[in-house]
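One chain of protein is taken out of this complex; the other chains stay put.
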Amino acid sequence: MFTIVRDLARQNMEFLCGLLLFAVIVGLVVVSYFSPYGATDIYLLPPDMPPDGEYWLGTTSRGQDVFWQLTTALRNTLFFGIGVAFISRIISLVVGLVAGYAGGAVDRVLMAINDSVMVIPQFPLLILFYFVLKDSMTWTALILIMASLGWSYDARLIRSVAISLKTRSFTTQSVYSGMSMRKILVEEHLPYVLPIVFATTMNNMIWSIGMEITLSVLGFTDIETPTMGMMIYWANAHSALISGIWWWVAAPVAVIVVLFLALFLLSMSMNEYNDPRSRLNRMGS
Amino acid sequence: MDPLVEIENLKAYYRAFLYGVDREVRAVDDISLTIARGEVYGVAGESSSGKTTLIKTIAGAIRPPLRVVSGKVTFHFDGGTQDIYAMKPEDRLALRWKHLSYIMQGSMNVLNPVRRIRHSFTDFAFRHMKVGKSEFLERVATHLQRLKLDPHLLDAYPHELSGGMRQRMTIALATILTPEFIIADEPTTALDVIVQRDVLSMIREIQREMGSSFLFVTHDMGVHATVSDRIGIVYAGRLVEEAPTAKLFNMPLHPYTQHLVGSLPRIGDATARPSLEGRPPNLAMPPEGCRFHPRCPKRMEICSQKVPPLVTVEPQRRVACFAVTGDQV
Amino acid sequence: DDYTSLPRKETLIVENPEGTIKNPGWFNIWVNGGGGVSTGLQQLTMDTLWYIDPEQGLGGATWDNSLAADKPQYNADFTEMTVKLRKGLFWSDGVEFTADDVVYTVKTQMDHPGMVWSAAFSVQVASVEATDPSTVVFKLKKPNSRFHAIFTVRWNGAWIMPKHVFEKVEDPLRYDFANPVSLGAYKLKSFDPQGKWYTWEKRDDWQRTSLARFGEPAPKYVTYTDPGPPDKRTIAQLEHNLDIIHDNTPEGMFTLKEKSKTIETWFPGFPFAHPDPTLPAVIFNTQNPPFDNADVRWALALLIDIKAVDMASYRGAATLSALGVPPTAATMKDYQAPMQDWLKNFEIDTGKSKIKPYDPTVGQQIADILRKQPKFKDQIPTDPEAISGAFGYGWWKPDPKAAGELLEKAGFKKSGGKWLTPDGQPFKIRMTVEGDTRSVFTRAGTLIAQQWAAFGIDAKAVPAAKLWQVALQPGDFQVAIAWSVETWGGDPDLSFFLDSWHSQFVAKKGDNQPPRNWQRWSNPELDKIIESIRGISADDPKGVELGKDYLKLVAREMPTIPLMSYNVFTSMDTTYWTGYPTISDPYTDPVPNWANSRLMMVKLKPAQPK
Amino acid sequence: MSALLSLSHVTKVYRQGGMLGRRLITAVKDVSFELGAEPEILSIVGESGSGKSTIAAMILGQTEPTEGELQFSGRTVAIHSRSERKAFMKEVQPVLQNPFEAFNPLKRVDRYLFETARNFSFSGDRPDRQQAEKMADAALVHVGLTLEEVKGRFPHELSGGQLQRVAIARALIPQPRLLVADEPVSMVDASLRMAIVNLFGRLKNELGLSIVYITHDLATAYYISDNIIIMRKGEIVERGQARAVLDNPQHEYSRALKDAVLAADFSVAT
Partner (left out) sequence: MTSYLLFVLKRFGQFLLVVFLGVTITFFVTHLTPIDPVEESIGAITQMGQSDPNAIELMRQSLRELYGMEGSIWQQYLHFWLRLATGDLGPSLSAFPTPVSTIILRSLPWTIGLMTVSTLITFVLGNAIGALAGYYRKNMVMKAVSLVFIALLPIPYYILAFVLLIVFGYLWPVLPINGGYEMNANLDLSVALVLDILKHSILPAFSLILVGTGSWLIGMRALVSNIITEDYVVFAELGGVPKRKILRSYISRNAMVPQFTGLAMSLGAIFNGTVITEIVFGYPGIGNLLIEAVHAGDYSLVLGLSALSIVGVAAAVFIIDILSPLIDPRIKVE
């Protein structure tokens, strides 16, 4: 493992950059546990202070330190995005691989479900859930709901690859090696669809975090737990952009961009790592 | 002899750096040969002995991890002299297809799957022909007919053709500009024997007509016997023997060639053929000295110590074996 | 762009806070068909019998006889109301307005359940008839001294229908009233089929409308538009593309004040905003324990540091009220000022001690805090009178000790820094706030929850986007920030909201509460006060005394914790128009969606020569 | 003792759905033959598309015949459960046509050896890694390779010949009774071809393995097989003892096929 990372870092500029950016993110998340302020406490500090030596990223109009808010918000958002991505990846992998491999009736049933989920308009559904669940609409619930909405397109993508994998003769070879379906799916086909999974993970996180922000901006989430969306929500509620409190908005945006650049660079270089052909391409040059 | 291609001391290695392990595969290791104008030169040898690598290197189709470590490939197209590695990329590009065409291994799968075949001809050849579009298509049609391909097939997609047809299409594509030099890697593999015979005789015909030189690789000795003027035998990245076809089959000199020729089954002859003992050398760690010596029935002391040089034993005939040439050379 | 726009100097552009209208072609205000109401429709084309202005009004009184020639005449037991109508008023299509229109309005609605005022008429009116073309007599099913209120506009009222238009219509419920016939001084010029703007044009015969009594309206055109979220309103006004912003964030208002030379506001300095006659408060659901216990409610009130709440929500730009009426100019005079002495001496018994919780200096303290901020320094009044008017008088002192005692009195216990309810559960409060819709309330609620939490209560603010429908109406909340008190504004009569606080109207647990008395509080003493008010006429001076009784009662019982007025950050651009209502000329509420804002049209003056 | 494998009147019709209409393709038409209980090598030769691979697929239980019946060891080849499938696979193993395709390019080739070793052990227990390696190595040695050469390699790092030998080695691991080899040597060079073909012979003799050997190469078929079937357009045109048939083909097509063979004998080629 270590040597792989070392090799990648040595040879792959993208990986190195991604790793560094990711380290920044992880650093911020770790640091969040050492915040001197309660994450939800307001009016502890003088409001609207621009970034300076004391408040590195300034303070909000609610008297919070932007830096420490940001670390906690990043942590919550990241866990949210990872949670949604993780659960929805699992669903889409299971559905996509099984449907593609099993074919026949299993495929048809799974795809009917898949397509129905895919066509349902997500945004009104989320708001409806918000109204229906009210107080039970916790972050965990939101993660689960988002995850169960966010898998279908990717499952279809995975299925289409799985179908072609099924006809490849290495699948026959695996069958005659006595591997079980689970094993074939997990060990033979999974690595083949991993690049898709990586690529879609990032898209999924962009989608879920974007959705979180949209819901937050419209006031459809828990407003106490700091997240990226919540920071923007409060900044917006205080007309931060128009009143020149730009650091309140710029900070979360910058961090989100860093997060996704890191994810993007990592997923890109990992894809290349995953595919031995393109990995070899960059050697010797 | 009027040389068209001269290859001197060519070394081409694959370098792979994986999981922290550095691996160097010496797929072409110090090969020199010359191909004359109008000659069909066949390369035979074991699987993974470096045949593909050799002709890739000659064709200048080098992509990482393959690297040319040393050596020189010189063409004499249009009476000039072109050093393929010293050339500017755009000049090398200008050679392609006009003077030199290369049919890759797996030639049934090299056509763009989403475009009609006609477009492939336009892409590859139209630029060079300097004729009008309709005349161009006419010429293509005539050319296809020569290969017993229906010109209507130009409007088909590659997947609509059988493997044999696709291979013939590729051959047609490679020969349409009557290049001086055609390189082909296993052009008839996986073809029906009947189809294969047709394809081969056509290649031969076209080559004779155009007077092109033809370098091709196959490990099917029957094909060599049918098509080649001269055969080079590659073993583990080295050229071990080179001879006119008849001489090679009738009187192979190198022990590996002897084995190769001797092991060929023939219908009507059911005598047991020996299989070669041992296993092909690992090109990442080839044996010292003669690379064949661990499997050689005639091996001598010196074979494991010194690399036998390729010695011209008679005109047009070279061999690299101490048992034949003696160790004094 | 000039090719499309009307002459800017003759056009007044106003924000319609309803936003984009979903069903823009719907002008039938008597049916709730998704069309806009404050698109100018109710301000400029509708008219009814009487108006009460939330501020001082034109013509010397808040009360205004509009279509009526006089005040309502009741018989002795309030079962009959006679209305005399003005003569010489015309609909915009040239038809004369008569008593038949009034009778038609009532009868048609009674005949068509589903029309907006249908139920109100059906419940109350036994019969209605025009005894002559300018006299209408209502017979009521039961006595009601405030029946006229239904025809009295504060925000709006039962508007009079044009009989000659509607009688030709097959089903008035399904009629969109396209090209609305107007009884006001303006008529429809054009509207956006996407519902973003409505433009009204001054009638040529504006003299034949009730508004003409006050003079000629100045703007030739009035456009009501949806300028988008607060920040966009701010931008639009900075660019002089929007004459009146209905409401803004406090910060948006500060930005405007800072960046624009031409902005006028209700208060020229802090807090700028106009106090709406509504009273944001911490509302307890008193049907559920422990909020059925006044001691608990008082304890929670004593845990609020109102100065911090003020700074958090309005950033100081609020008018505080410890009493259960909105601190509008009129109630300041009638209730807040006269009751200061009572408040100062007011005592509560915590079970262990008696305390006087009122701090009369909070308004002054806030002014002092604000004055320390260099940005606002010069905008803070110094005159104590003005300070009280702008920031309110006083409020309850934070008193955690007394709060603890009150909670203990109610059977609560403190253990490990956390309060436990009498049955040993952690004292958990979910404070429902409205989210983005009224962000200042949300800010206040978040901070109050934090203050409670600091005291060892598991308190947290949760937003509910549709607070009224989802939480307040079904009673599905513990504590919320909203208003349940709203008054006429310019008139001391409290029946406007108080009548519906009678215990007879309190829904059972689990049932929907009508949008009144969200706290679901019933109290025999209150019922008595309400019944007394019902028995006297609206301008009986005894009404104010009864009002004070109510205020004392709710101060003792604390069914809601009144916080401050709902300050609306209305800002007016003087680039094209002057003569807006302000504290120095408070002829009406500057908030442009109220129907009374029609008065502005006659007071405005073009700021630039044509 | 009954025959190891018997096909009786087997027909296979494919529906080929082109865009422009459905065609029915009779890939195999009324084919019957048997593999005796004694180990034998049966060659199936014939032109491209004559149904050879289809027969292989049916023997392997990958597709079911449209008509007719296949029996293995007296039981109809019809696989319903996983355990049935496993038992069947232990007896019948394939060697696939294209070695480049037969290995997952993302996985190391040795994986298939170890998997097979682990899933089809003889003792019943799942062998540990070391045993599996031993089994794999033994099988590799049969095909002229060693584990050392193969271990940790990805398919693209091996030549086609190497890969094919690995594939054969893998098929040998369960020690099956029947090997279905669909053009196993078309990607392998001449000298190795003999090694593999000789290997087939040895496997037959030493392990009692029967082999269905599908090929284009009449010479190797002649060299190694006991019996031969010559196919054309889904039908058997000629069958019999391999040498007898090839020495003296009766059917016109068999003769054409024989004539097309490019003899690697210079004196013949002119």
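Just so it is clear, A, B, C and D label the chains in written order, and each chain counts residues from 1 on its own.
Note that in this section a residue touches a chain if its C-beta (ideal position, glycine included) is under 8 Å from a C-beta of that chain, and two chains touch if they have at least 3 such contacts.
Predicted model only: the values in this text are computed from it and were never measured.
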Among A:L110, A:V217 or A:I245, the residue in touch with the chain that has been omitted: A:V217
From A:L28, A:I42, A:I223 or A:L259, residue that would touch the chain that is not displayed: A:L259
Among C:R86, C:K397 or C:R516, the residue in touch with the chain that has been omitted: C:R516
In chain A, positions touching the absent partner: 108, 111-113, 115-116, 118-125, 127-129, 131-132, 134, 153, 195, 199, 202-203, 206, 209-210, 213-214, 217-218, 228-229, 232, 236, 241-242, 249, 252-253, 256-257, 259-261, 264, 268, 271-272, 275, 277-278, 281
Contacts of chain C with the absent chain, listed as residue ranges: 1, 3-6, 11, 13, 20, 22-24, 26, 31-35, 37, 113-114, 116-120, 122-124, 149-150, 154-157, 173-174, 176, 190, 192-197, 199, 223, 225-229, 231-232, 235-236, 238-239, 465-466, 468-470, 473-474, 476, 496-497, 499-500, 504-505, 512, 514-516
Contacts of chain B with the absent chain, listed as residue ranges: 59, 61, 63, 93-98, 101-102, 104, 106, 109-115, 119, 123-124, 127, 157, 159-160, 173
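Quick note on the criterion: only the chains that are shown with their structure count from here on.
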Centre-most chain [mean C-alpha coordinates]: A
Approximate Å spacing (C-alpha centroids) for the pair chain B, chain C: 92
Chain A and chain B: spacing of chain centres that average the CA atoms, whole Å: 51
Distance from the mean Cα position of chain D to that of chain B, given in whole angstrom: 29
Per-residue overlap in chain D, given as positions that touch at least 2 other chains: none
Chain A, residues touching no fewer than two other chains: 280
Sites on chain D touched by chain A in the complex: 60, 62, 82, 86, 89, 93-94, 96-98, 101-107, 112, 115-116, 118-120, 154, 156, 167, 170-171, 174
For the chain A and chain C complex, residues of the former touching the latter: 40-43, 61-62, 127, 130-131, 134-135, 217-224, 233, 236-245
Of all residues in chain C, those that touch chain A in their complex: 229-231, 234-235, 248-249, 251-252, 254-255, 308, 311-312, 315, 430, 433, 435-437, 439, 442-443, 446-447, 450, 460-466, 470, 476
